[in-house]
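Input: a single structure, listed below in structure tokens.
A single protein chain has been removed from this complex, and every other one stays in its place.
Here the chain labels run A and B in written order, and each chain numbers its own residues starting at 1.
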Amino acid sequence: MKTITVSTEIYRSRNKGWFRQLCFLNGTWNVVSTWIVLGVFIALALAADILPLQNPLAVNASEILQPPSSNHWFGTDPWGMDVFSRTIFAIRVDFLLAVSSVILGIVAGVLLGAVAGFFGGFLDDLLTRFAEVIQGFPQMLFGMAVLALLGNNAINLIFICAFYNVPVYARLVRSVVSPLREADFVQAARVSGNTSLMIVFRHLIPNTLVPVFSQFPLSCAWAIQIVAGLSFIGLGIRVPTPEWGSMINLGANYIVFGKWWPSVFPGLAIVISVWVLNNLGNQLKSVFFTGI
Amino acid sequence: MTDLNIQDLQVNINTGQETYYVLRGVTFKVPAGAKLGLVGESGCGKSMTAASIMRLLPKNATIVKGQILLDQLNLINLSEKEMRQIRGKRITLIFQDAASALNPLCSAVQHVADVYARHISLSRKESLHHAYELLAKTGIPKHLAHNYPHELSGGMSQRVMIAMALGCSPEILIADEPTTGLDVTIQTQVVELIERTVEEIGSSLIFISHDIGLVSEICDRIVVMYAGKIVEAGNREQIISGPGHPYTTALLHSFRAQPGKRMPFIPGRVPDLRIRQEGCSFAPRCSLADNQCWHSEPKLSEISPGHEVACFHMDK
Partner (left out) sequence: MTVWKWAKFLAKRMAQLFVVLIGISITIFIVTHAIGNPVYLIVGQSATSEVIQERIHKFGLDRPLWEQYIAYIQNLLKGNWGVSRYTYNPVLVDIQNRLPATLELSLFALLLSLLWSIPIGVIAAFKKGSLLDSLIQFLARLANSVPGFWLGLVLIFAFFAKFHLLPAPLGRIDSNIAMPPKITGLITIDSLLAKNIPALSSSIRHLILPAVTLAITVSPSILLLTRNTMERVLESNFIRAARAFGLSSLTVIRYSLKNILGPVLTMIAMTLGYLIGGSVLIEVVFAWPGIGFYAVDAMNHSDYEPIVAVVLLCALVYNLAYLISDVIAAMVDPRARL
């Protein structure tokens, strides 16, 4: 009959692909530009070795503080190193540090949050206080203190960033798991003989993967800023390893003399990376929390 | 005493991608002092009609055609400023979910006082005094008057809204599903309260509901809506004992479940408002539908004084 066939057509078009859904909720230009830029960054990071870039670690005393030219697209820094290639190579360093520390934080946070959310009561309160303690520390200062006291190396840097992510994901997971404690499928699992731990792992944690996944880019964006900030002070990554924060530090003293390029370009790279990752996180959130 | 006359009201909602034809030519009259019931399933346009009368439609809705005449005044042509003089003062709307319609940061008495002070300019102190009285009339004692909305039950929140409406003394009171979501016992109390209020103020009542049984207890005139159109309008006796439209008949059946027998229901689904199809909108679900029904749209025609039906097969 006429009306029924027309209705089915509309029903089918309502189930757009996930990409269309993304564009509809966030604006096509927004989505496309974010993904393209992110793709470019990842491609550059992966292909950095084979691209025709100057050596990012080549100190060259005769070419210090050269302004941008056809030879050095972003100019050279106070040690004579090429800023452009260092900016590209630094993508690896910053992104790797950020991603690894966030993943570490997610693993710990999800476990703690799931346990606290599921068992509730005292454990739950304990987790909330624990999260409040960690989130009450001045992030930059405490990070500096930890690196200064426990050793100024990349491992500690990753640990402190992971440490800061733990309460974020613990709270997120707890807020997902807690209301599901009395859910029917949990009761069913219990009745069919699952132990509490099995219930947590097999049934509850998979429900948290979507919110965690959409928070992930946002945490990476934050981590890049922390890593850059700490390296700017001289903690964390040190010269000559290319990293945006330490690059900015290298150029900082010369900016008052008008030599802007060693600091400005790495900073722009940070702005773009953080912007893109934040956008990605918001897009994922918009899709996952309205349901595809 | 004022008449409300709605003529061929057409409203569209534009979501940027699609257009929903929510009201497709609504025409009915609310004579002065009448109690009119507007009945239909969810999505048929009852709340949209109320919102249109109050000119409180969402931003993406447009009144494409039609007139809403309050005596001789066409509400469609009024500016927002002029509309504000009408709202609350001459026409008042009581919302469905009363608890969410109250400001969580204001206590019950503050709500009533604010509305009272707006329409009858008094000092803060005097309006408060009147507010307590109004709340007491609707059954909220003084010691509860200072409660915040989250400290009030659904029924009490609805009483607060009715007190606010009382304070306005409007010429027309529109109650948009005021009892949905409330316990049956509370429902009866709220409905009685509305009846009393309307009689005390002397206003007309438009009672919107999906429950034709409830509507038939209060209202002397009943209007049935389906898919954005009026399909039947008549007095209570006419509608209840001799419905002309198959939809009305089906509605009445659904509310009269016989003990022991299977509960009657209307097969099919509410039509998609994005499509303007040929013929009668009820045809897909109508047992009497024939070729004529699929191709031409029945208009409202009077089958007896005061009783209008939009169907080719009326009173079968």
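Please note the rule applied: contacts are C-beta pairs under 8 Å (C-beta built on N, C-alpha and C of every residue); 3 or more make two chains touch, one makes a residue touch a chain.
Bear in mind the structure is a predicted one, so any value in this text is a computation, not a measurement.
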Hidden-chain contact residue, picked from the options B:N14, B:S42, B:N103 or B:S301: B:N103
Residue among A:L65, A:A108 or A:M140 touching the omitted chain: A:M140
Residue among B:I86, B:L193, B:I206 or B:A250 touching the omitted chain: B:I86
Hidden partner chain, touching residue among A:Q66, A:S101, A:S263 or A:Q283: A:S263
For chain A, residues in touch with the removed chain: 129-130, 132-134, 136-142, 144-146, 148-151, 221, 225, 228-229, 232-234, 245, 248, 252, 255-258, 260, 263-264, 267, 270-272, 274-275, 278-279
Where the missing chain touches chain B, by residue: 54, 56, 59, 84-89, 92-93, 95, 97, 100-106, 114-115, 118-119, 148, 150, 161, 164, 168
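Keep in mind that, in the parts below, only the chains that are shown with their structure count from here on.
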Gap in Å, rounded to a whole number, between the CA centres of chain B and chain A: 51
